[in-house]
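One protein chain is absent from this view; the other protein chains keep their places.
In this document, chain identifiers A, B and C correspond to the written order of the chains, with residue numbering beginning at 1 in each.
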Amino acid sequence: MAYNFKIMTNNELVFEKYGNEYEVDYKPGTYEELLLRVRTEVHNGAKLLTHPLSGSIKPNETPFKTVYLKKGKGPLHLDFDSVEMIENAIITAKKFKIRFPVMPDYIRADFALIDLSLMESALPAATQA
Amino acid sequence: MGKIKVVHYVNQFFAGIGGEEKADQTPFKQDGTMPIGAQIEKAMQAINADVEIVGTVVCGDSYFNENLETAKAAVLDMIKSYEPDLFIAGPAFNAGRYGVACGTITTEVQEVLGIPVLTGMYKENPGADMYKNKVYVVPTKDSAAGARDAIKKMAPLAVKLATGAEIEASCVDNYMPNGIRKNFFETKRGSERAVEMMIKKLAGKEFVTEFPMPDFDRVDPNPAVKDMAHARVALVTSGGVVPKGNPDHIESSSASKYGEYSIAEFDDLTSETHETAHGGYDPVYCNQDSDRVLPVDVMREFEKAGRIGKLHEYFYTTTGNGTAVLNAVAFAKEFSQKLVAAGVDAVVLTST
Amino acid sequence: MVKEIERAGIPVVHICTVTPISMTVGANRIVPAIAIPHPLGNPALSMEEEKVIRRKIVETALEALETEVDKQTIFEVKY
Partner (left out) sequence: MKLELGYIKISDIQLSNESKVENGVLYVNPEDIINLIKEDENIATVAVDVARPGESVRITPVKDVIEPRVKVEGPGSIFPGVIGKVNRVGEGRTHVLKGAAVVTTGRIVGFQEGIIDMSGEGAKYTPFSQTMNLVVTCEPVDGLRPHEHEKAIRFAGLKTAVFLGELGRNVEPDEVETFETLNVKEGIEKYPNLPRVAYVQMLQSQGLMHDTYVYGVDAKRTLSTIIMPTEVMDGAILSGNCVSSCDKNTTYHHLNNPVIADLFKAHGKTLNFAGMIITNENVYLADKERSSDWAAKLCQYLGVDGAIVSQEGFGNPDTDLIMNAKKIETVGVKTVIITDEYAGRDGKSQSLADADPLANAVVTGGNANMVIHLPKMDKVIGHINFVDTIAGGFDGSLHEDGTIEAELQIITGATNELGFNKLSAR
């Protein structure tokens, strides 16, 4: 069944678990790189379905972020709320200097699991929309 | 500890020379204090006996504002001659040109001599908005009647600045909020303050929010352009378009300077002639064709077709992000004067 | 920036993508642009097609300057 949402993530766990069930645009990279990828989509008209700063874990703490988007109708039809939200999210993320470029795997795994859980808390609503 | 030397700046009125008629007074210096300076010194010495106003520099408000560069340089030299540890200007209360002069000279002294500076004025004084984010400005009443109150607030902050003590939040050390958030302990907990604020707000009484939302003050729109066919239109951008090579090295975001460049001999911006200095977005598109950010090609066409009278020779450019950037406000104040002086009738501002 | 130009007495139109931020920053005449990296262009199109769009945006901007407004107003570009 084709859903009208798409998932963008830098979290391999999300891709492994849901990659074949939903459209998961997975690419490894930092939290901020993921936000910039989301911004490019938003500037091509995509609409944000989840908040880019979801979760209280700080952008410079967790390496992972997953965002739901609804595909848009091209750059001439911007969703301005989404534009403002992603721009503010990038400004906010920039306030936090990346502090853990090197992180033990068991901590990375915990962050990945929490990001997965945040993403799963939005799944029921997204699939019903 | 040795004596803490302070230099005080006043205008012609507070130097007892005269009012508006003496506003063209040229700068001069005088050892010791003027009457108001003596009051400030007394109040400071009550806190720290070592503090002394060793000299006063005087300049008329008209002379200062109309000969900005020469006046600044002259006043600066006189101040430097005393080798002060602290520089105080004013207080200017609601005198507009005096306030702007105080703000200008304190900022200059802070940047050039690198010593702590302090001034004071009424919050509606034009100098306040222009300088409260650059130097410490103590809020005063709107007339000299508020002198005692102003001195009572300026003296403790002056001593703190002179002795290098840590400056606390704006409402603790009595200076105008300058956009820098500082933590401090209130006497009541937050929920109690919230209830009190709610009661005031419901009763229509004045209350002070603890966090002002970003600058939402409105400026009334100017009347429309009546005759666009004869209007001089200028281009301005915060998208950071600069001549190839970024000659003035405008920084990639929240730049500390703006660029003024001529487009007199350009009908079209190309990848050879222009690029963007902005680092906040993907520069490829602008570097390929800067018209995508600064529409010189179309504006030139409209000029030739008589849709507009004249495309102004200079465009102004800097890099800012979505939120109000303190420097951008100051730049705009400055180049807007140049646009007015050049007879510009309208501005097209593009931002990324 | 836009407010300081308006405050200096010069009517100003703000072509920008993030209209809400432009609203909060206080522009009175606003024309929504294409996208942040290329507010007055669309690289997906040919140079000539891009120019057509750019002309429309700038024309809308000039019309905004020629229109009396009493509060913040967004002038939609008719593509």
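We take it that a contact is a pair of C-beta atoms (placed from the backbone, for glycine too) under 8 Å apart; a residue touches a chain by one contact, two chains touch by 3 or more.
What you see is a predicted model; the values in this text were computed from it and never measured.
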item	value
Identified contact with the non-displayed chain, of B:E20, B:E66, B:E83 or B:E210	B:E210
Sole residue of B:A49, B:L68, B:V112 or B:I199 that reaches the chain not shown, by the stated touch rule	B:I199
Residues of chain B (touch criterion as defined above) contacting the omitted chain	169-172, 177, 179-195, 197-199, 201-203, 207, 209-214, 216, 323
Hidden partner interface residues of chain A, rising order	48-59, 61-62, 68, 85, 88-89, 91-92, 95, 97, 99-100, 103-104, 106-111, 113-114, 117-122, 125-126, 129
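Keep in mind that, in the parts below, only the chains that are shown with their structure count from here on.
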item	value
Between chain A and chain B, centroid-to-centroid distance (C-alpha), Å	40
Geometric centre distance via CA averages, chain C-chain A, whole Å	30
Chain A residues counted as touching two or more neighbouring chains	84, 87
Residue numbers of chain C (touch at least two other chains)	17-18, 21, 36-37
Complex contacts: residues of chain C adjacent to chain B	1-18, 21-22, 24-29, 33, 36-41, 43, 47, 50-51, 54-55, 57-59, 61-62, 65-71
In the complex, chain B residues that touch chain C	214-225, 228, 233, 236, 238-239, 281-286, 288-289, 291-293, 295, 297-299, 301-302, 307-308, 318, 320, 322-324, 328-329, 331-333, 336-337, 339-340, 344-352
